[in-house]
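Before anything else, here's the structure in question.
Left out: one protein chain. Kept in place: all the others.
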Amino acid sequence: MAPNQPMMPSVLSDLDRQELLAVERFGGKDTHISADESPWVPWVGDIEIKILRVENRTGLLVIALRSPTDQSLGKHRHRGTVTATTMAGAWNYYEYDWVARLGDYVVETPGTIHTLHVTAGTEIVFTVTGSLEFFNDDDSLASVWDCFSFVNLYSQYSKSHGMVENPRLFY
Amino acid sequence: MAPNQPMMPSVLSDLDRQELLAVERFGGKDTHISADESPWVPWVGDIEIKILRVENRTGLLVIALRSPTDQSLGKHRHRGTVTATTMAGAWNYYEYDWVARLGDYVVETPGTIHTLHVTAGTEIVFTVTGSLEFFNDDDSLASVWDCFSFVNLYSQYSKSHGMVENPRLFY
Amino acid sequence: MAPNQPMMPSVLSDLDRQELLAVERFGGKDTHISADESPWVPWVGDIEIKILRVENRTGLLVIALRSPTDQSLGKHRHRGTVTATTMAGAWNYYEYDWVARLGDYVVETPGTIHTLHVTAGTEIVFTVTGSLEFFNDDDSLASVWDCFSFVNLYSQYSKSHGMVENPRLFY
Partner (left out) sequence: MAPNQPMMPSVLSDLDRQELLAVERFGGKDTHISADESPWVPWVGDIEIKILRVENRTGLLVIALRSPTDQSLGKHRHRGTVTATTMAGAWNYYEYDWVARLGDYVVETPGTIHTLHVTAGTEIVFTVTGSLEFFNDDDSLASVWDCFSFVNLYSQYSKSHGMVENPRLFY
């Protein structure tokens, strides 16, 4: 039961009500994505990713990443911002001296280059904008990943498992 | 030990190296905030918040929120976007029929009005832009909260506990 | 005629083509808004505004603002970021010592409080996130403006002129 049942007459003006109507007509809706409505999709080695949001106006992607084993991900360069919330385990970049654990928060800024390492049982929620450029050992470009690359990974996985993409993840 | 030790000569051009130097001179740095380097600060009832990031160019705020008991937060309206990652427990808005649990992801869009309910043991990481306007029972404005309101809450708490603000949280 | 007609076979891989298909299926489209497809709407005094974009996921608003006469706008506080591109004329805030002219660029950060002054013939394109809070002379809150307030202004104007809102402005 809601704690804020209005027991008093509202003081909202006609203008206030007009503006609330504008929200109703032109505003977005709040969205809840359940952890179990998007599948874990194999990515590199034992690493799996799960899409939580694809926002196509800014190219923003929210994905969970987990691994049951100790894993590394190739050295990559960021062309946008990434933030990370640590849900479980411990992870780091080889280039830095910190280790992120449960509840730690990380911000990665455009231009930085680093190599991800996750220990067994790690789970992270990443919010990604722009692209990640992965390198070969001679610093040549191996591949570029952006929101659509992960969407494609998810689409191919869905197709091969007889599923369709969850339309609720695109908002 | 890093997996990507270059064993081959780099193919980077002079221009590539110039641009990497531009990143070094003008780019930001990656930042790791440990869960224990920012205190839990009492907010409303038993609800506590912990600041993980204050970004003053866009007014973006990242805070963890937790409660040891079942709690409600007054009805409020958003003037910006909020996202939420669920770290533990179960929570909802009285106005909607979903309940968010571990690993669930929520996006709240500008203009929406709702009333937060957290069950005992819930922990959420919120990313907030813009302001939250809390209402009285007659729909009049009770208070406005933005990143600086939470910074002030944190500053007052720090002062009363003989501490200073952690400068690493402002980035 | 396009200058880049491919004269050579494409090197795109199957993966590249899959990812381009993901863009096609899930990406947004480029949008061109013509200056004459959105009306100038009277706001305060002789000041008129014209909506160029309403983006309802982040509450971002792009509006042109112009005035045929010298005008001031009440003192207001920002809860989000505003940027401004000067298209014509000269304008300033009473609190600062600069004057913006053709081609000048201005960034207003969350938390700042200032009072707009435009000289006759000024035109500015503002990109607004979050809300603007206008004050009375005793510093009490007079009104709050966000993207939906301007949408409502535009809707009321449209209705009173026998028009409907241009759906292309909401993207």
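Per-chain residue numbering starts at 1, and chain names A, B and C are given in the order in which the chains are listed.
In this text, contacts are C-beta pairs under 8 Å (C-beta built on N, C-alpha and C of every residue); 3 or more make two chains touch, one makes a residue touch a chain.
Since this is a predicted model, take the numbers as computed values, not measurements.
Of the options C:T85, C:S143 or C:S158, the residue whose C-beta touches the omitted chain is C:T85. Although one chain is not displayed, its contacts with chain B can still be listed: residues 15, 18-19, 21-23, 26-28, 54-58, 148-149, 151-152, 155-156, 170-171. As for the chain not pictured, it touches chain A at residues 56-59, 79-81, 109-111, 129-131, 133, 141, 144, 146-148. Chain C meets the missing chain through residues 1-4, 6-12, 16, 23, 27-35, 52-53, 62, 64, 72, 74-75, 83, 85, 87, 93-96, 98, 100-112, 114-115, 123, 125, 127, 135, 137-140, 171.
In this text, only the chains that are shown with their structure count from here on.
Chain centres here are Cα means. That of chain A falls 28 Å from that of chain C.
In chain A, the positions touching at least two other chains are 23, 27-28, 171.
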